[in-house]
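Just one protein chain is left out here, and the rest sit where they should.
After this line comes subunit A, so read on.
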Amino acid sequence: MQQQATLHIARPKSALLAIAMPVLTAALLGVVIVYGVGFSPIAAAHNAAHDARHVNVFPCH
């Protein structure tokens, strides 16, 4: 019953602000890494990740 109750506590709007910075920074870092490996036009990056780009079905060549 207690568990149920805590599940439905709506956090105030400030709850999102409290974690917005770390969460957004982490997600952005993830997007930058995926872009670097899968989409970067730098030739050496393309060559190193060539097979990984194909098997992860990123557009390649």
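Some observations on this one:
The criterion applied here is as follows: a contact is a pair of C-beta atoms (placed from the backbone, for glycine too) under 8 Å apart; a residue touches a chain by one contact, two chains touch by 3 or more; residues count from 1.
Quick note on the criterion: contacts and distances are computed from a predicted model.
As stated in its UniProt record, the chain not included in the shown complex is "Cobalt transporter", which appears among "Xylose transport system permease protein XylH", "Cobalt transporter", "Hydrogenase nickel incorporation protein HypB" or "NarG-like domain-containing protein". Residue-level contact of subunit A with the missing chain is found at 3, 6-11, 15-16, 18-19, 21-27, 29-34, 36-39, 43-44, 46-61.
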